[in-house]
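Shown here: the complex without one of its protein chains, the others still in place.
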Amino acid sequence: MRGWGWHAITLWTLLVYGFMFLPVGVVVLLSFNASQFGSFPMTGLSGRWFVELWNNDAIMRAFRTSLILGLLTAVISTTLGVLASLALVRYRVPGRNLISTLLIAPILVPEVVLAVALLLFLNFLGLPKSFPLLLAGHVIFTLPFVVLVVQARLVSIKRDVEEAALSLGASPVQTFFEVTLPLMMPAVAAGALFAFTISFDDITGTLFWKPGGVETVPTQIFSMLRNSISPEINALGTVMIVFTVGLPLLGAAVARRLAQRGGG
Amino acid sequence: MSVEAREARQPWILLSPALTALVLLLFVPLLFIVVYSFWLRSAAGADQAGFYLDNWREALGDAFYRDILLGTLRIAAITTLVCALMGYPAAYFIARSKGNKVLLLLLLMLPFWISYIIRTMSWINILGTSGALNSVLLSLGIVSEPLRMLYNETTVILGLVHFLLPFMVLNVYVSLDGIDTNLEDAANSLGATRWQAFTQVTLPLSLPGLAAGGLLCFVLGAGTYITPLVLGGPRDAMFANLVYEAIITQLNWPLGSALSLMLLAVLGVLVAIYNRYLGMAQLAKGLG
Partner (left out) sequence: MTKRIDDTTRYQRLLDRYREGDLDRRSFLGLIGAAGMAYGMQTPFAKYASAQSVGQVRFDGWGGVVSEAFREHAFAPFTSKTGTEVVDGTFSGGDEYLAQVRASQPGEYNIAHLSGVFDYARYANFDLTTALNLDNIPNMELVMTRLVEPYRAITPDALSAVPYDYGTTGLAYNRKYISDEEMREKGASILIDEAYKDRIGGWSDWRTRVWYGALQTGQDPNNIEDMDAVWDAIRAHRDLALKYWGSGAELMSLLAEEEIYVTEGWSGRIAALQEQGHDIGYYDPPNGFGWQECLFVIKGSPVAACEELLNFMLAPETSIAVAEGQNYPPALDATKVDLGAKIPTLPAFDATGTLSGLTFADPAYWNGNEADWSKTFSRVQRGY
């Protein structure tokens, strides 16, 4: 049985989630607001921002670019990060502390400096800006997130399990894919989630590295700042939230329904 | 090839992609910044190449930069502490709950789907004089006049906590999730109270995650510049704001380079300390 301590933790967690959702709630509310500015109490409801969003090619294009960029970043960054973490936790590497520090370095440099530095280097090489460069930039500053979270998990996975697999005749590669990887899956997923969200949300680096004609959602929003950010952006947030929360919830509900029917 | 040689070579194969990327995309470009920090900004036109110590003298000798750097570290530390206090119990809840953990974690990342700038600016709609909170307080008759809550250091920290909390929770969760719950039960059955079982078994085992989350929060908090711009008053600034202003507004790349290397050095020392005393190697030893 769980005591009052668990209840306190539950309440606390609810408060934390409430805090995290405050801005989300406001954005979702305002996406239905009839007027452009968010004074409360609201004066009227309207769905016009969703209609305008649907008709706004520029935002939809930026959204697609952001998604593709985020997914590619997540895949590449997670792969590099997992490999590096394995090396650092599972092997005796000379200078391990130094390498660990270096792997975290990309988030120690103010982003604007990293942005300018990379451009100067590119210029020195005589290369034009390109989508692969933008991707590479995103990979570099999402790498530390992956490395940190994967290492933390790897440390707590006992070597015994892997050694058992090895002693039973599994190859190192087999051991990795059949024993280690499943055990560290939560961290890999968390790392990938980090990489995706950081990339999806990045502004400073993207502003500097994007080639002509490429806009992400954040750069699109930034360029609107001078005149005014259209509430269409709120509508886009609402649509994304409905997709990311609504679909898993719906899936779970359908699964439960099917299970009940099967059981009955 | 001997087993030892293979054993020695393998980690480098695993590390090489990440290290190559780092060298090409971070360290070589940073060399340009190092070089730039010794140049001089000329009043108009191109910067003057050469070896001048002026920027470094200014960055290191001026109380202005030192004070703001210390202020930045203080804000980052408070933010990290608040994140840990708020985030640890939440991560514990997720790790031990019987519900859908993936969904709970996804929900936590939800605010990221709304662009950072929109998210940060939405605090104005929440805490402003005509914001949601004041609107509720007024209609309930708790206050007779809207409260002034915005545009000070507290709101800057609030914005940072909101931004960084998910990193803390996810890192702690990942660590907690790997701990065998039987250990706690075993401690209980041996006569320990729940609290003792937690502080003596679970908490130490989850330290890697807490440390990783804390490091992330601190470093990201110290490097932020948009949050103070949006949620701070006229005076509120963090060190990255000065770097941004030097490079972008004042077009003083040499000074901006020196300032950013200074921040890099301070944070780098902190990370090195972390790796030495709290880092993976240490913790792995402790657990082993």
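Going by the order they are written in, the chains are A and B; count residues from 1 in each one.
The definition used in the following text is that a residue touches a chain if its C-beta (ideal position, glycine included) is under 8 Å from a C-beta of that chain, and two chains touch if they have at least 3 such contacts.
These numbers come from a predicted model, not from an experiment.
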| item | value |
| --- | --- |
| Option touching the unshown chain, where B:Pro11, B:Gly87, B:Pro111 or B:Gly128 are the choices | B:Gly128 |
| Residue among A:Phe37, A:Trp54 or A:Phe177 that touches the chain left out of view | A:Phe37 |
| Residue among B:Leu205, B:Ala222 or B:Ala237 that touches the chain left out of view | B:Ala237 |
| From A:His7, A:Arg64 or A:Arg256, residue that would touch the chain that is not displayed | A:Arg64 |
| Residues of chain B (touch criterion as defined above) contacting the omitted chain | 41, 43-46, 64, 68, 121, 124-125, 128-131, 148, 150-151, 229-230, 233-235, 237, 242, 245, 247-252 |
| Chain not shown, touching residues in chain A | 35-39, 57-58, 60-61, 64-65, 68-69, 116, 119-120, 123, 126, 128-132, 207-208, 210-215, 219-220, 222-230 |
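By our rule, only the chains that are shown with their structure count from here on.
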| item | value |
| --- | --- |
| Whole-Å separation of chain centres (CA-atom averages), chain A against chain B | 15 |
| Complex interface listing, chain A residues touching chain B | 3, 5, 9-10, 12-13, 16-17, 19-24, 26-27, 29-30, 38-41, 79-81, 83-84, 86-93, 96-97, 99-114, 116-118, 120-121, 124, 136-137, 139-140, 143-145, 147-149, 151-157, 183, 186-187, 189-190, 193-194, 197, 200-201, 203, 217-218, 221-222, 225, 229, 233-234, 237, 240-241, 244-245, 248-249, 252 |
| Chain B residues within the chain A interface of the complex | 7, 10-12, 14-15, 17-19, 21-22, 25-26, 28-30, 32-33, 36, 86-87, 89-90, 92-94, 100, 102-103, 105-119, 121-126, 130-132, 134-135, 139, 162, 165-167, 169-171, 173-175, 177-179, 194-195, 205, 208-209, 211-212, 215-216, 219-220, 223, 225-226, 239-240, 243-244, 247-248, 253, 256-257, 260, 263-264, 267-268, 271-272, 275-276, 279-281, 283-284, 287 |
